[in-house]
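The complex appears here without one of its protein chains, the remainder shown in place.
Note that the chains are named A, B, C, D and E in the order they appear, and that numbering of residues resets to 1 at the start of each chain.
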Amino acid sequence: MTRRPAEGRALSHVDASGAARMVDVSAKAETARTARAAGAIRMSGDALALVRENRVAKGDVLSVARIAGIMAAKRTSELVPLCHPLPLSSVVVDLQLDEALPGVRVEATVATTARTGVEMEALTAVSVALLTVYDMVKAVDRGMEIGPVMLLEKAGGAGGPWSRA
Amino acid sequence: MTRRPAEGRALSHVDASGAARMVDVSAKAETARTARAAGAIRMSGDALALVRENRVAKGDVLSVARIAGIMAAKRTSELVPLCHPLPLSSVVVDLQLDEALPGVRVEATVATTARTGVEMEALTAVSVALLTVYDMVKAVDRGMEIGPVMLLEKAGGAGGPWSRA
Amino acid sequence: MTRRPAEGRALSHVDASGAARMVDVSAKAETARTARAAGAIRMSGDALALVRENRVAKGDVLSVARIAGIMAAKRTSELVPLCHPLPLSSVVVDLQLDEALPGVRVEATVATTARTGVEMEALTAVSVALLTVYDMVKAVDRGMEIGPVMLLEKAGGAGGPWSRA
Amino acid sequence: MTRRPAEGRALSHVDASGAARMVDVSAKAETARTARAAGAIRMSGDALALVRENRVAKGDVLSVARIAGIMAAKRTSELVPLCHPLPLSSVVVDLQLDEALPGVRVEATVATTARTGVEMEALTAVSVALLTVYDMVKAVDRGMEIGPVMLLEKAGGAGGPWSRA
Amino acid sequence: MTRRPAEGRALSHVDASGAARMVDVSAKAETARTARAAGAIRMSGDALALVRENRVAKGDVLSVARIAGIMAAKRTSELVPLCHPLPLSSVVVDLQLDEALPGVRVEATVATTARTGVEMEALTAVSVALLTVYDMVKAVDRGMEIGPVMLLEKAGGAGGPWSRA
Partner (left out) sequence: MTRRPAEGRALSHVDASGAARMVDVSAKAETARTARAAGAIRMSGDALALVRENRVAKGDVLSVARIAGIMAAKRTSELVPLCHPLPLSSVVVDLQLDEALPGVRVEATVATTARTGVEMEALTAVSVALLTVYDMVKAVDRGMEIGPVMLLEKAGGAGGPWSRA
């Protein structure tokens, strides 16, 4: 059965006629805002062993993915059509090997002082870091799976804090 | 227990000293190549109902995500540090609502005639299309999960075809 | 006959020696500013009929052009050499079929809180939206004409409001 | 009265379901292709006098606009969503003062060896060169009008040559 | 002999574990900041004579390099991975022929009101202006040398002013 959307709710990025729009944040206050997102890529044990070995040597797979994530966060508004261009005051991208997965886990935290939040910047950083791991490992394992990528928490702004239950 | 990488295997994007590098494809033949990738975003039934309703009206959520995916495929080499810049001859991004998920499914197919493949372009198109859906729906559901994003198949090039088992 | 420029007037983007420069806005106040621009593309009646039919179906020609306009507004400072990079708080791009033209009319409204105005962002959004319509329709009509593209009004900043007579 | 589109014609950038797509050019031959486009910006006689005077001094307004046009041609596929990224072998942008208009005329010629044409690159070069003139002159004349921008001719490719009647 | 780093000093762009990070400037005040950088390119006397002659005619070599420097300053955060994206309020790039070098000297001054400084923007403007001179002159002299490129002074921010001794 098909559920009806909740009473009075509407997609913020679509106007009354159904057309896409950038949400107008002119009237919002410029406040400190942060967002934290996480994601993972699952790979074969053999592939993970190669990444681990590389890290012992020089750490380049994880280093490259971290840099890619940081740089992607800064370009979020070029990729996601209705995102606002924002000055970012901090982007941290952390990658960890996870033997149990097996694979790599990524977490990104982004901060700004602006009229809108940085959830998309954090999610973009995670997604591009994971794509970069895929790129560097794909010659040994094309079957890797990226995800789940999700928001962990956000803070700042009129909407108040949110965190994943 | 920690597995050792398979004998004689190595990460193609890392040189003997462990440093990151772009793989040299100078000696490869310029051949027709395609790649197909897929992904999904899971959301609440309420959020999906809003997307479905919007599609009936004008289809903008899915339209915007499709355009974002196509445009992102063209910029893959700017995002993924060791990817080669390639001319693309075709990018198709298809989005479908999935009531059972509930959520949206994305599939991208990319083609080129070049010295290297377009797996990363297809995966990037899928990832950015899903990020765009997240962006447009996040005001009604911040808990959405992106993934799994994966390669379905590739063809062309010396390595021969590959498809997900 | 060649008119002399008005007494005491000079091009703001050129210094005393005639060299191009970005205008220094350091001393200006950060205030709310908006700009609205419009433009049109004239095409054959047959071409317009195809666009109209497409709109009835899914609206993609106009949707794609709207997204292209919004995204281009955000990249104005990369395209127009002496424009300042600005955070934008709102970009709205509206497209309408005009049977009398015949063709498509575009209007863009951009808002920011910054030290300089957003006229160029509004004009860039209109221009790229029109280029996108041209691209999607060109296989049926290469003779289309883009223009006139013009500023309709601006508000905010020390210069005060301006509107087309 | 509303005309019906010509029998059997369809928008190449829209698939059977009405969704936007990049045209698949995989099967097309890589051939030499050129396109030439033109446009103009109309301004007050006073504004034109300032541009003319600047040209006598150092030529920066026209120089900056020419560079902006050349650089924009190279980024066409980032701006126009369904354009193919192409290697360009030549971009020429020429600007002339036109006392009779009064204003500035721009002509751009682009060449490539590729699977698709460069009409959009030529039109984008013209449009961005004109936007740049607008930007540099706007402090003395906000009422300037950009257009008409149009394709003059194209050559190369299976479709054969086309030129404006 | 290998010196040990000074007591208590550390690289600001590397965290305690040695991983790269963007410095968090959230807690810094938004203040007016400027930076001035300089650089040079040394070429043969014959090459310089061609540049000088071109300048007399229309000044395009220096004009193009100036525009390239201004535009590059605006894209610094896309090029230098750990730089913050900043709104810039002014970018001035000045080029001078230097017969004694022989070659071209470049100086760039950048201003912003932001939470971090614009040294990298000034240095990037200088570097890209010099690369552009190299590009335009390389057909007559491939042996040109770029450098030294250095910061001349900075002002604003908690760190106080700095200028080259």
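To be clear about the criterion, a contact is a pair of C-beta atoms (placed from the backbone, for glycine too) under 8 Å apart; a residue touches a chain by one contact, two chains touch by 3 or more.
All values derive from a computational prediction rather than experimental measurement.
Seen in the complete assembly, the chain not on display touches A, B, D, E. The hidden chain makes contact, of the residues E:25, E:67, E:93 or E:108, with E:67. The missing chain, though absent from the display, is touched by one residue of B:10, B:25 or B:97; that residue is B:25.
Of the listed residues B:66, B:115 or B:138, the one in contact with the hidden chain in the full complex is B:115.
When the whole complex is considered, the residue among D:28, D:75 or D:105 that touches the unshown chain is D:75. Although one chain is not shown, part of chain E still touches it, namely residues 2-6, 9-14, 17-20, 39, 45-54, 57-61, 63-64, 67-68, 71-72, 75, 78-83, 99, 119-120, 123-124, 127-128, 131-132, 134-140, 142-151, 154, 162, 164-165.
Seen across the whole complex, the unshown chain contacts chain B at 19-26, 28, 30, 77-78, 81-82, 84-87, 114-115. For chain D, the residues in touch with the chain missing from this view are 32, 63, 66-67, 70-71, 74-75, 85-92, 94, 111, 113.
Here is the rule we go by: only the chains that are shown with their structure count from here on.
The equivalent interface to A-C, defined as the listed pair sharing over half of its contact pairs by residue number with it, is A-E out of A-E, C-D or D-E.
Between the CA-based centres of chain C and chain E the separation comes to 31 Å, rounded to the whole angstrom. Multi-chain contact residues, meaning those touching two or more other chains, occur in chain A at positions 19-20, 63, 67, 71, 75, 78, 81-82, 85-87. Under the contact rule stated at the top, the pairs of chains that touch are A-B, A-C, A-E, B-C, B-D, C-D, C-E, D-E.
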